[in-house]
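Sharing a structure below in structure tokens format, with a few things to ask.
Only a single protein chain was left out; the remaining protein chains are all shown in position.
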Amino acid sequence: EDSLKDQPETPDNVLTAKARSTLLKHETEIPEDEAEPEQVVPNLLDLARYFADADVGLGEQEMFRIFLALKQLAEQQPLKSVTFWGKIFGTEQDYIIAEAEYREGEEPQPEEEERPDEQPETPDEGEEDEENGVTPLPKSTYKPPPDLPTEEYGAGTNKKVYFVCNEPGQEWHLLPNVKPKHISVCRQIRKRFTGRLDAPVVAYPPFAGTEMELLRAQIARITAGTHVSPVGYFTFDEEEDDGDDEARDNFIVDEEFEGKSLAELLEADLSGWVHHAPYILPQGRSKWVNPNLKGEEDELDEEDEDEDEEEEEEIEPEAGPPLLTPLQNDDDVDGLPAWSTRLSSTAHPAYACVRVSSNRWPGAHAFAVDRKFANIYIGDGLKYQAEPFSPQLPPPAQVEYSGEDVAEAVDPTRQEEEEFEAQMAEEE
Amino acid sequence: EDSLKDQPETPDNVLTAKARSTLLKHETEIPEDEAEPEQVVPNLLDLARYFADADVGLGEQEMFRIFLALKQLAEQQPLKSVTFWGKIFGTEQDYIIAEAEYREGEEPQPEEEERPDEQPETPDEGEEDEENGVTPLPKSTYKPPPDLPTEEYGAGTNKKVYFVCNEPGQEWHLLPNVKPKHISVCRQIRKRFTGRLDAPVVAYPPFAGTEMELLRAQIARITAGTHVSPVGYFTFDEEEDDGDDEARDNFIVDEEFEGKSLAELLEADLSGWVHHAPYILPQGRSKWVNPNLKGEEDELDEEDEDEDEEEEEEIEPEAGPPLLTPLQNDDDVDGLPAWSTRLSSTAHPAYACVRVSSNRWPGAHAFAVDRKFANIYIGDGLKYQAEPFSPQLPPPAQVEYSGEDVAEAVDPTRQEEEEFEAQMAEEE
Amino acid sequence: MDVQSLSPALDHLSSSGIVLSTERRVSLDTSLTLLMHAEKLKQVKYWGRIQGVAADYHIAQGSNDDGYATKSFYSMDCIRWAQLPEIHPVLAKSCAKIRGRFTGNPSHEFTVEAIRSEETKGDGSIVVTTTITEEKRLAAAVAAIDKETRIVPRGAYRMTPSDVVERNHGFGGLSHQAAGKIESYMHFRQPITLLSKSPLERARMDQGLDFMDSISDDIPKNCWSIQYQNGSKAVVLRSLIWPGFVFFHTPNSPLFGHAYVGTGQRNNDLIFELP
Partner (left out) sequence: MDVQSLSPALDHLSSSGIVLSTERRVSLDTSLTLLMHAEKLKQVKYWGRIQGVAADYHIAQGSNDDGYATKSFYSMDCIRWAQLPEIHPVLAKSCAKIRGRFTGNPSHEFTVEAIRSEETKGDGSIVVTTTITEEKRLAAAVAAIDKETRIVPRGAYRMTPSDVVERNHGFGGLSHQAAGKIESYMHFRQPITLLSKSPLERARMDQGLDFMDSISDDIPKNCWSIQYQNGSKAVVLRSLIWPGFVFFHTPNSPLFGHAYVGTGQRNNDLIFELP
């Protein structure tokens, strides 16, 4: 059977055109020119042209449509900044993803952490069985490990918010904050996107969510792995820094940044580039949290956490490379360097820009020239893997209850039974 | 008959491709990055994109080919700077025109002013007629007015040198310096270009030169009329300026120029823009020179020129608007403003650039945004004219020699002759 | 240029100075699709731009494959389109008299004096001034430009026995030589000069293909400039009567198109200008 339902002939492209026409606006009044108004949406067409010079991008027309869609998003939501994160290809539809930050004071309140997947031990269930005189079945005492708390908006993996739509002009959907367990499961499975946010994700180990959560988790992983910028563009905020180096997770744009020369950016060892997205620890968070801490105390302050440690057996806190680490100590991908650099123009290198492409996440690129740089991701949303993928095997079957009072004996054969009956007969 | 000779089928596009392939180069070494090497060729593709945003230009691919051709030109000739002046359409082929300046010390020596069109009065011609006993025909004593001296390279209309070719990749031809008489004749005729530099120019008043000189003259007129820049980009060179305001004809780029805001550039009265090309006086030069000065003394220094004036009858020196005059006092074209301004993008004016188009020379445009600006001309090379063109009438026929000894008498009719003969017969 | 194939056309026309910014293309792509649907047209083409002093008029033309008839629309921002009114021949004649540039304001009034000779006792002529809005002048200009410059390669259209002008789907494009000759292009309009052709000439013509006027009969001669462009991948014809009109055709392929970007004024001094 065909995989695409019959589209009515005419109205289809008209529907898309209608959706797009909402984007088109004709403003003739020029922005008053006192203070340069802080631009919410970057000049995407300009960035797209730098990327196009390096053979990366989606074509000027699509980029312009995305630019208009970003403007529309900036008008609908109280956002401080909106950028184009990238495009992820799906089998039925593609995803256009925008990365945004809320304005001060407009941040969404962290909704209460309800825990759907912990079975509440309600006492009443037990009594019913006793009444009808049947000894209750043994209840499973398995309690899944408590979920790690999700990082609030503005910190670690949820530093920014992500909106997604299938075609520029369609309605934007806000993706939920990413949960650590989503990231850890997402690292073990390998699923292609279909393009429908509500599509189920059938995989082992089971992914607790639909394609929407999978997409958000993959975005978090790609951002952490591939968002790079020329060294010196971002610097740590000196004043705020109270000497506590772990807390160095916010950085600011360095005004005096003069821009790196092409030669520095093209260094084979990539010393000219740094990561500016926090590394995601194996437990699925950027900032480590002690898993077997009681779930109740929500504020995780560093100090008292250490004292509790003695009671539980020692869990060595995971640590990843700190923020703004240069690229050269990214470990290799299948024996080859993690990043490859290209000069965008060979006819006249003086006017060229430098493109850096990730070999770990094919489709992730960044360009830099003078004081400009940008990141983009255009691909299937899958990590490069050297060995063929082999899914995790289910855990070994549980060992049967082998308590003392359940001795196993071999069934007597037919012939033994007859001797036994004969013996019983003689005793009478 | 058809106007295009049969081109052999295959090799034609191959010939063009061969010509173009000489342009393609593959440089991988990156320019060393100490001092930013002074770029001979501007980033034409970047300028072309600003122009394309304002619906002006030749398309990115052609602009890039022109950029490569300019690079090739910069390698062949000792040039300080080469820019793309524009494209003039011809009936058979088009002209691609590059504007260039020679490096210090490499200027072409002003070749001797030979005066081909003054008939040298060689005495010998007269004798031959007397030998064969025929009184010599009266020699015409008409001496055409002496040509005005051409402005040297680097000043006035010849401030820059112009190279031309039909297709990027073909060989560049250097256009000669423009002569004042070419400009004055060029202002009275209206000729379309054919695209062949050696094509004769058939017009009245007669144009002393081929299409090459006509093209150079038209370029000079268009440059003088339409090369504009944001006010403040160029300033007069304070040190050199010894208070003598006529001599203010060289200006330099103002480093602290911060760039005009869009609103200023869009002012209806165009106060944000200035001409930076010298005005061409009616006599065809930018700097006025006294026509009836003896041709011998070549250095025209201002002082002694005034003393001579008493002898000749008073000629009022022509004067045009000084350099760097704002655009608002350009007189109207057919009742409409001389310039029309456009904002390049209406979807997001904050990222737009301003385009200024000349209504006097349709096809001349300039764009400006922040610290960038550029001029371009793409058109037929003809001025806008409100009234239908009526060529200059030839001068009235010269009055016949009506000296005393040439009295005219009416021919006697047949009947008068008979009476006269009868009268003669009676006297004998 | 057909709105679907906007981009191949633009590549060949851009070397003659006709370019569209990305923003215009995106707006056109959307608004022309909606226009085509709203007006029930089979095909909508971007016709070009008439440059006014204060603003430009973007023109689009829709057709239903029924011969020469077309519907024209104009827009200032490529988003909202308005239909251009039909122009009565008499009005067209007086529009042709208007010199001067388009101002860019559709409701601008032009006044035109027309001397109508009245059979009255007086000296017999009364000056009649008619005022024409710029919108009407725009419609007249678009119609006049079409009449004198809309051309198609020979063989692209054919006349069916039932006298219906139809697109010839088997048209594979002119050969390389034929594309360089003026005779192989024909005015896409009711034939005018064809009727005055001598029977000898008409005998040599193929009824099915040569049912339109060839541009080689246009007066004044050489009013079309024809060139191989872009490494002879395309042939470009430019009208010198209406400067700004450019037609392109890629030999050996069915692709051809035209666009007009200019001031919308006819060039009446061509005779002086021709070399």
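Here the chain labels run A, B and C in written order, and each chain numbers its own residues starting at 1.
Keep this in mind: a contact is a pair of C-beta atoms (placed from the backbone, for glycine too) under 8 Å apart; a residue touches a chain by one contact, two chains touch by 3 or more.
In this text the structure is predicted, and so the values were computed from the model without any measurement.
> Shown chains touched by the missing chain?
The omitted chain makes contact with A, B, C across the full complex.
> With respect to the chain omitted from the figure, which of A:Pro149, A:Pro176, A:Gly320 or A:Gly379 is a touching residue?
A:Gly379
> Based on the whole complex, identify which of A:Val202, A:Leu393, A:Ala409 or A:Ala422 touches the chain you can't see.
Hidden-chain contact among the options goes to A:Val202.
> Which of these touches the unseen chain: A:Asn43, A:Gln61, A:Ser81 or A:Asn290?
The one listed residue touching the chain not shown is A:Gln61.
> Contacts of chain C with the missing chain: which residues?
Within chain C, the residues touching the omitted chain are 4-5, 7-8, 11, 29-30, 33, 169-170, 172, 231, 233, 250, 253.
> What residues on chain A make contact with the chain left out of this view?
Residues 2-4, 6-7, 9, 12-13, 16-17, 20, 52-59, 61-62, 87, 89-94, 190-192, 194, 199-202, 211, 334-337, 340, 342, 344-347, 357, 359, 362-363, 378-380, 382, 384-389, 391 of chain A touch the chain that is not shown.
> Tell me which stretches of chain B touch the chain missing from the display.
Spelled out for chain B, the touching residues are 10-11, 13-14, 17-18, 20-21, 23-24, 26, 45, 60-61, 64-65, 68.
Note that only the chains that are shown with their structure count from here on.
> Viewed as a graph of touching chains, is the assembly arranged as a line, ring, star, complete set, or other?
Graph shape here is complete: every pair of chains touches.
> Considering only C-beta pairs in contact, identify the chain pair with the most of them.
Per-pair contact counts point to B-C as the maximum.
> Relative to chain C, which chain's C-alpha centre is the most remote?
Of all the other chains, the one whose centre lies farthest from chain C is A.
> Grab the C-alpha centre of each chain and report whichever is closest to the global C-alpha centre.
Answer for the innermost chain: C.
> Would you kindly tell me how far, in whole Å, the mean C-alpha position of chain C lies from that of chain A?
56
> Which chain A residues touch at least two other chains?
Residues 24, 26, 45, 64, 68 of chain A each touch two or more of the other chains.
> At which residue positions does chain C touch at least two other chains?
22-23, 27, 77
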